[in-house]
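As you look at this complex, bear in mind that one protein chain is not there, while each of the others sits in place.
The letters A, B and C name the chains in turn, as written, and every chain counts its residues from 1.
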Amino acid sequence: MSVDLVVSATPEQELLVETSARFIASTLPLSQVRALAEAGRAPDAGYYETAASLGWFGMLADERHGGGSASGNGVLDAAAVAAERGAGLQPGPFVGTNVAVAALAGAQPRHAELVGRLVRGQARATWVAGAVAGLTPDTGRVVASADGDGYVLRGSVRHVADADECDHLLVTADGVDGPVQLVVDANAPGVGRRRLEGMDITRRGFAVSFDDVRVGADALVGEPGAGAREAVERELAIAAVLTVAESVGAMHHDFTTAVEHARTRIAFGRPIGSFQAVKHLLADTSLSLEMAKGLVVAAAEALGEGAANAIELAHAAKSFVAERGIELTHACFQVLGGIGYTWEHDHHLFMRRLGADAVAFGSAQWHRARLGEGIGVG
Amino acid sequence: MSVDLVVSATPEQELLVETSARFIASTLPLSQVRALAEAGRAPDAGYYETAASLGWFGMLADERHGGGSASGNGVLDAAAVAAERGAGLQPGPFVGTNVAVAALAGAQPRHAELVGRLVRGQARATWVAGAVAGLTPDTGRVVASADGDGYVLRGSVRHVADADECDHLLVTADGVDGPVQLVVDANAPGVGRRRLEGMDITRRGFAVSFDDVRVGADALVGEPGAGAREAVERELAIAAVLTVAESVGAMHHDFTTAVEHARTRIAFGRPIGSFQAVKHLLADTSLSLEMAKGLVVAAAEALGEGAANAIELAHAAKSFVAERGIELTHACFQVLGGIGYTWEHDHHLFMRRLGADAVAFGSAQWHRARLGEGIGVG
Amino acid sequence: MRDVTQDPARDEGQDGRTQPPPLAEYRARARAWIAENLERASGSRVEYRVGEPADLAAERRLQRRLYAAGYAGISWPREYGGQGLPAEYERAFRLEARGYRLPDFGVVGGTTYGVCALTMLAHASPEFRRRHIPRILAGDELWVEFFSEPAAGSDLAGVRTTATRDPSGTWILNGSKIWSSGAYYADWGMCLARTNWDVPKHRGLTWFAVPATAPGVTIRRIRQITGDAEFCEEFFDNVELSDDDVIGEVDNGWTVTQTMLLFERGGGAAHDSSRRVAPRGIAPDLVELARSVGRLNDPLARDLIVRAHVDDLARRALLARLGQRMTRDPGTAASLASYGKLSSGVYDPIRARLAMEIGGPDAVAWERDDADPAATAQAKAAEAFLGSRFMSIAGGTNEMQRNTIGERVLGLPREPSFDRDKPFREVLQDARAWTGRGGSSR
Partner (left out) sequence: MRDVTQDPARDEGQDGRTQPPPLAEYRARARAWIAENLERASGSRVEYRVGEPADLAAERRLQRRLYAAGYAGISWPREYGGQGLPAEYERAFRLEARGYRLPDFGVVGGTTYGVCALTMLAHASPEFRRRHIPRILAGDELWVEFFSEPAAGSDLAGVRTTATRDPSGTWILNGSKIWSSGAYYADWGMCLARTNWDVPKHRGLTWFAVPATAPGVTIRRIRQITGDAEFCEEFFDNVELSDDDVIGEVDNGWTVTQTMLLFERGGGAAHDSSRRVAPRGIAPDLVELARSVGRLNDPLARDLIVRAHVDDLARRALLARLGQRMTRDPGTAASLASYGKLSSGVYDPIRARLAMEIGGPDAVAWERDDADPAATAQAKAAEAFLGSRFMSIAGGTNEMQRNTIGERVLGLPREPSFDRDKPFREVLQDARAWTGRGGSSR
């Protein structure tokens, strides 16, 4: 319950969160995350299998696929887990795999086997979201042309996290009649995964390219066109909400560190937290954090329930948390002072992560622009 | 020297500023400004004649017109006076008359007589800036059609301050070959001046309309087309810079009031200014105010010298001061607490003025957009 | 005055003693009485005009009718004119009365029935209660608080208004109060005065009942920045009071104050525990404003509108979260309420400034035409701008909320205090001679 994202959690949710937090603390604590980051390495397979056993990859699939939610609202469950992950800066394609599971589990039965493996942690996937119809941020584009009864993919997309750890890619491409979604073997000929340099060293970013990659008709996820539009919109909302859930976890940890520092650090014969300059900065930051948590929960609840305002709340949450996250990490920096400027202190890992999260799956401005498309309509 | 806008003032500038400040304090102090505002009235003719004798309306005209600057840089002189005016929330068309004087003095010799009367305070003028060629904010539009060897004017412009006090209007209109500037008798048939409701009660706003107003060729100011473009750009810069000079004066006064309150008001056994929450808010506000003053001076100097970056600095100053002015008045409000919420206290007069100044002659966003037109060019 | 034979709150039991009727029975009787005696509500709120007692008369008559029928003070003690019934009877009556016109005393109604009377029931002497509570229930006494002072804003206990007891036992009240809502049409004020200057700040305070019409009392309306004048200030010039007017114990007024503040803050928005963030469209007022100035399709204006809307959603989500936290841990509710208050104090001004940016020049000056929707949207934006710091200041400034959050929620070390352990008289002297030196931390 360290991040306390879901205040009115069900007992099942509490158990999920507690076991997840314990797993993180014992398996991949911050010191280990830092070691992996500095070595540029990913967690090992065992990490994912244990995580899967806790339910991390099954919350957005039904029981038929070996999944199931703890509370009846799988998105909220996933957000609660994501928050704990964020507090521990956990690496790996948690968001990507969950988006893929949600998309595949709701699609053709032929994907059931793959969903099962993803849910069990035996495979990992991520989402390669090409820009389609203004539904996704423009970080590249994949075109799917008809090829026999299958497709051939051409193009590339930047900013795909952890792509080298994934066995499968859920690719959103531009087809003749609108968006097409296809599941692609990450090791298929023509698939390129080029590591990018990045600010967030706890996540590894890639540009994923498709150089005449051929896939059969059985790679299709859902139906192209209008059906895919709606699916893509929902996938983006899930990705955005799980990302901000990770963000508020990271915010929570960074903030807690700063508060503890303010409580104990002494200057001018006083603990620095007794100065209003520090106290009020932290109080304002705490307000932002509480608002951010509240909005993430509202968006996750709505999305899990299929509420009419779910997409709106997802956009709102992503844009709000992106900006408040960066402000928070600046505020914590100011409270920490010089030690926050050292590589040795963990603060910069959170600063890097929150900077990167702010633009993952759409920046604050992009999400506001999407939300603003509803202005003056109807 | 109350606002201390021009730190390295010449002795002549110091004298101008001192006599102006003394004139304001003795003739139209805040209590009188308030009384006029509540009655909806304008200052009397004597106010303008004395002001003129101090040089208020002659700084942008040369000696041939009875004008002349104190320091050699008339715009800087005018800005210094404007700052004192702003500190005392002086009403009346100071900015408008100076813009008109600058425009007319640089134009055809036939306007010399009118310039002389404006400089001597025997007449007053203001600028009715119709939207032309993106050079002016779009608050209405006047079209000038050829009519014999003269023009006929049609259209209307909102947000013309103090129009009812003016004998003459400098009208910027859209002509066949680009902008046309004409000087129009404010009492001519077809000229309408409709009072608007407004937030700033110390300035009276009008919509000025032209209903088939005919003027002769001798009404022309400068040359239509390219010449007028440049003239309009300079007029807008003068209007913007004198407005922000008035704004920093108002900011200075509001700020000084808040600092004095923080020094003397006692709560919890301490003067409230000893609390960091108050002290640091005022320190940040002071930084903004110093930056604002610096930028206003830089813009006024450049404009008076005809420097290459004068227009750029005018846009910068207007957009910076607009936003900092509103922030400042909010900060002062917070320091003043409840008394700032009363009609009786002068604070709200400054809040109203700074809110209105922020958008007069172009909002912060508008000026940034104009400045941004240079991006990626050349 | 009250017709006891038809007391709706008591039936005669088999043992001859009266007892409350069953809730359903009570509710049925209330429904019947309401249908027969009350008018359907028309929706418009009464506005009380200064010096227009006629505005109040109808409301007082209505209150008296409720009282006479036994529907005033339903959960208050019978001894003081109430009905002594459990809270659910009160709620039942409210539910039945929905849609009917009940007495509307404006802001003073809330203060009288929601704060002052409840505080008296908790702290005043039985004689005091017998004298005032029935008259309150009958609509004969409307009460306000004479609490804040010009020289004591955030520092609530820094009261300087003074009451001195002369040898004859008469209390002489001098000083002034401010920010009393609606005092211009109230009958009485509960006034906090310093009765001992030689003890620490919180100790030498006493609450008094002061008639609004007593000799030496002057009440003036304060015109606000927005032009409204809901608040008042009061001046006390040798006002004579008696021991009977003391509420609670002499010099123990801070205990009474704490009760009062609890009632006052009890109904705050932060207690809204609705879990759902309801969709209401994107900031309709700002969309209307943007439309009125022709900026509906300007990407910069749209960005600002959505920014405000997102903040609105986050504020509502905050209230839902706070409600859940308060429910889980009621002991923290008072501290957590500071988040709700601070969010208004911080985001109201931001929103008002976003509106001004969206509206541009047309939001600072507009046509004098009340029927013009554009002018209305623009005037509203300007008024919101002027009034936007109300919640940053009133009822505890942003700074006070930040202190509460910092110290009571986050557990940060306290601000040093300079007014707790010495006579208030010295506190003021020392503050005037402030140098900041020589503090000690314990």
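Just so it is clear, contacts are C-beta pairs under 8 Å (C-beta built on N, C-alpha and C of every residue); 3 or more make two chains touch, one makes a residue touch a chain.
Bear in mind the structure is a predicted one, so any value in this text is a computation, not a measurement.
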Message: Based on the whole assembly, the unshown chain contacts which displayed chains?
response: A, B, C
Message: Given that one chain is not shown, which residue among A:130, A:155 or A:271 touches it?
response: A:271
- prompt: Looking at the whole complex, which of C:299, C:330, C:373 or C:411 touches the chain that is not displayed?
  reply: C:299
- request: Taking the full complex into account, find the residue in C:197, C:263 or C:434 that is in contact with the omitted chain.
  value: C:434
- prompt: Residue-wise, where is subunit B in contact with the chain that is not depicted?
  reply: 7-8, 259, 262-263, 269-271, 273-274, 276, 278-280, 282-284, 286-287, 290-295, 297-298, 301-302, 308-309, 312-313, 316, 319-320, 365, 368-369, 371-372, 374-376
Statement: In the full complex, subunit C touches the hidden chain through residues 299-300, 303, 413-418, 420-421, 430-431, 433-442
- request: For subunit A, enumerate the residues touching the unshown chain of the complex.
  value: 137, 139, 158-159, 195-200, 205, 207, 265-271, 274-275, 277-278, 326, 330, 333-334, 337-344, 347-348, 351-352, 355-356, 358-360, 363-366
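Throughout what follows, only the chains that are shown with their structure count from here on.
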- prompt: Of the chains shown, whose Cα mean is nearest the mean of all protein Cα atoms?
  reply: C
Query: Just curious, how far off is subunit C from subunit A if you go by their C-alpha centres, in Å?
result: 45
- prompt: Which subunit C residues touch at least two other chains?
  reply: 399, 402
Task: Indicate the residues of subunit A shared as contacts by at least two other chains.
output: 276, 280
